[in-house]
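The structure follows.
Only one protein chain is missing; all other protein chains are in place.
Order of writing sets the chain letters: A and B. Residues in each chain are counted from 1.
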Amino acid sequence: MIIKNKELTDEMFLPAKSRNSTEQISRPANTYWQDVWRRFRKNKAAFTGLILITLILLLAIFGPYANHYGYDEQNLSRANLPPKIPILERFPWIGFNGVDINGVDKYEESKVTGYYWFGTDNLGRDLWTRIWKGTRISLYIAFLAATIDLIIGVAYGGISAYYGGRIDNMMQRIIEVLVGIPHLIVVILLILVLQPGIISITLAMVITGWVGMARIVRGQVLKLKEHEYILASKTLGAKNTRMIWKHLIPNSMGPIIITTMFTIPTAIFTEAFLSFIGLGLQPPIASLGTLINDGYKLLRIYPHMLAFSAIIISLIMISFNLVGDGLRDALDPKMRK
Amino acid sequence: MLVTFWVIATFTFFLMQTLPGSPFNDERLSESQKERLYERYGMDEPVPLQYITYMKNIFKGDFGVSFQYDGRSVSNIIGERIGASAVLGTQSLIVGTILGIILGIIAALRHNTSIDYGAMVISVIGISVPNFVFAGLLQYWVGVRLQWLPVAFWEGFEYSILPTISLSVFVIATIARFMRTEMLDVLGQDYIVTARAKGLNGFSIIIKHSLRNAAIPIVTILGPMTVSLLTGTLVIEKIFSVPGLGEQFVKSIMTNDFPVIMGVTLFYSILFIGIVLIVDILYGIIDPRIRLSGGVK
Partner (left out) sequence: MEKILDVKNLQVSFDTYAGEVKAVRGVSFHLNKGETLAIVGESGSGKSVTSKSLMKLIPNPPGRITSGEILFDGKNLVTLTEKQMQNIRGSDISMIFQDPMTSLNPTMTIGKQIMESIIKHQKLPKKKAKDKTIEILEMVGIPDAVKRISNYPHQFSGGMRQRVVIAMAISCNPKILIADEPTTALDVTIQSQILELLKNLQKKMETSIIFITHDLGVVANIADRVAVMYAGKIVEIGTVNEIFYNPQHPYTWGLLGAMPNVNYRGEELITIPGTPPDLLNPPTGDAFAARNQYALEIDFRFEPPMFKVSDTHYAATWLLHEKAPKVILPESLNKPGLSLSNEKSKESLMKKTDKRQKLLEIKNLKQYFRTGNKQFLKAVDGLSFDIYKGETFGLVGESGCGKSTTGRTISRIYNATDGEILYNNESIFGKKSDSESQKLNQKIQMIFQDPYSSLNPRLTVADIIAEGMDIHELYMNKKERMERVYELLETVGLNREHANRYPHEFSGGQRQRIGIARALAVNPEFIIADEPISALDVSIQAQVVNLLKRLQKEKGLTYLFIAHDLSMVKYISDRIGVMYKGRIVELAESDELYQNPLHPYTKSLLSAIPIPDPKTEHTRKRIKFDEKLSRNGEEEEPVLREVKKGHWVACSEQEYLKINNKDSEVISIYGV
């Protein structure tokens, strides 16, 4: 850079007046979770997943009340009606006009005046209501299982890692044995004994499901134990409770939440799978699994029954996986400038 | 490992004792059948002795006799059915792994481009959408509407295509994601910078340096992957009416044919334990850090 000499006056060569203190921080304070949320939002796929989950949850809660049809009203004269939705029926190619795959308008045929948004099943029950109620049940089982997994897993993994040494060794041996048993086999066997029901299915999933969470928590706590702030707390005289609740658990929340996000779709899948092989919930309770199973039987002629439940279960699983992925990326401590 | 097997065997034994509709209570059996069973299993003896007989039988490979197929031994049934499942499983594993690796590598090399995002979206769908949904879709569109491929039974190679595709979707998606992560991780390592500093071109860097390092960890997920395939066959075989072990298992559950259920369970467990063992050994061979430890100078 060439500066012309006359620009350089004599004043410029006087010692500078003191400027700002050199210890300022320029950015506003951000807690850890605010940062995580910010990063999460930027990930479009993950954010979409979150919105989908919220939508589905809302529909599961409020859906069944949206129309006046009951959950279990059987009416054989209205069996197997294809879906029909008021405005969308004008666009035949979407398929919501009450016409089945053979081109027959079943509503006309059976002289039905009402609108069944998702159609009806082979016993004339409204599918819209059944599907959302089923979603409720599936989600309920999944959340219940995930919560129990979390409690048992965090406790087991945390204790194992915190105390270390021989306790850890022993607890790990037990886990090794459990891991060796194929998860689904245990589930199947248990259902055989206990007979399918909401509680028994949840129980079966939980019995070996907590192992995944325990391993993750143990891994995380073991890593944290090496961090110097844990040692610092020890030298300051911190007792166990303080270490666990103030230091170890808050810093493990990340992996715990992520693992839970992935446990839920696994649970939903397991429940559907069980229905498929005949060990699912029994009528009159309907879950997504049973609905899919029933829908399969009529796949060739009335695909709409399978279609809706399959789409919804897929959407639930995709959204939870996307959110889980997004969280994993958002929680990853990257370099900050 | 043996402990695991022992736990499973014992567990199934006690289940058998407690199950409703088990040999003790089944009215369907005739007197002579009951007598035979009692003799075979020593059911009139006290429980501990039954247990020992049971364990002895297992070691001999005798899993009992099926209820449903009157008189046929479980081992015989397993032997007959395993063929189809083995073919299906192996095909899916091989196809899935190869395609998964390729997809993962491509995604990693085109990181942060639309190809990467596309591949990742596909794989999320692949692991999320349950395989029976895929199966249904394939059956409906390819089989029924387009009529390109057969949708059921097992009479030739083309019958295995749709089931294999349904099963391998999950494998492809999982391995692709894993491979991509591993590859990206390897590409960020210091020794890759060293390789570039030596003047090596992109191709040799990828193939010679990165691939081996990225692929080694895949061996670790082969174990759980096989389990997923195993359970996947239960559903897929039912949907496509493939006469494999999975379909048999499902049928036995529906008919409460307990000896078969127990036998297949034990068989699956042995299989799984065996695979874990092989994977462990394989990992030790492939990774030189484990194969040759220490001797530091």
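We adopt the following convention: contacts are C-beta pairs under 8 Å (C-beta built on N, C-alpha and C of every residue); 3 or more make two chains touch, one makes a residue touch a chain.
Bear in mind the structure is a predicted one, so any value in this text is a computation, not a measurement.
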* Structure fact -> Contacts of the unshown chain among the visible ones are A, B
* Asked: Quick one: which of B:122, B:184 or B:200 touches the chain that's been left out?
  -> B:200
* Structure fact -> Residue list for chain A contacting the dropped chain reads 1-3, 8, 10-17, 19-27, 29-32, 226-229, 231-239, 242, 246-247, 250-251, 336-337
* Could you please point out the chain B residues that touch the chain left off the display? => 189-191, 193-201, 208-209, 212-213, 216, 287-289, 292-297
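Just so we're on the same page, only the chains that are shown with their structure count from here on.
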* To do: Round to the nearest whole Å and give the separation of the Cα centres of chain A and chain B.
  => 25
* Considering the complex alone, what residue numbers of chain A touch chain B? -> 45, 176-177, 180-185, 188-189, 192-193, 265, 269, 272-273, 276-279, 292, 296, 299-300, 303, 306, 310, 313-314, 317-318, 320-322, 325
* Write out the stretch or stretches of chain B touching chain A in their complex. => 1, 3-5, 7-8, 11-12, 15, 18-19, 117, 120-121, 124-125, 127-130, 132-133, 136, 139-140, 144, 227, 230-231, 234-235, 238-239, 249-250, 253-254, 261, 265, 268-269, 272-273, 276
